[in-house]
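Working notes for the structure below.
Apart from one protein chain that is not included, each protein chain of the complex appears where it belongs.
For chain A:
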């Protein structure tokens, strides 16, 4: 059995000194499997349009804003269900000494050298 955990992605700072953005179009829906870096959502700022890639690979659980909604930087955009890191620390994973969930293992299996002391 695979442990899963939820991860909520909040509106990142898009630069340009902007504090909010409008949701133009969701490119994934609840229940969709999404790969990390796959197109997730299109946003409009006062100056430009941007496409935000998915920060996680997993399943889209919930969208927190509808198309046309204005979202402030730091407010939740979407929640994913992702596989918990190996070792099964569950909801507490990622707190101490863990590779952040964003750092998915590469698809190709390669032998990684342990970090140098």
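Going forward, contacts are C-beta pairs under 8 Å (C-beta built on N, C-alpha and C of every residue); 3 or more make two chains touch, one makes a residue touch a chain; residues count from 1.
We take it that contacts and distances are computed from a predicted model.
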{"item": "\"Cytochrome c oxidase subunit 1\", \"ABC transporter permease\", \"NADH-quinone oxidoreductase subunit K\" or \"Alpha/beta hydrolase\" - which is the UniProt name of the missing chain", "value": "\"Alpha/beta hydrolase\""}
{"item": "Candidates A:3, A:20 or A:42 - the one touching the absent chain", "value": "A:42"}
{"item": "Among A:24, A:61 or A:81, residue touching the chain not depicted", "value": "A:24"}
{"item": "Contact residue for the chain not shown (choose from A:12, A:30, A:53 or A:74)", "value": "A:53"}
{"item": "Interface with the undisplayed chain - residues on chain A", "value": "15-16, 24-25, 27, 37-39, 42, 44, 46-51, 53"}
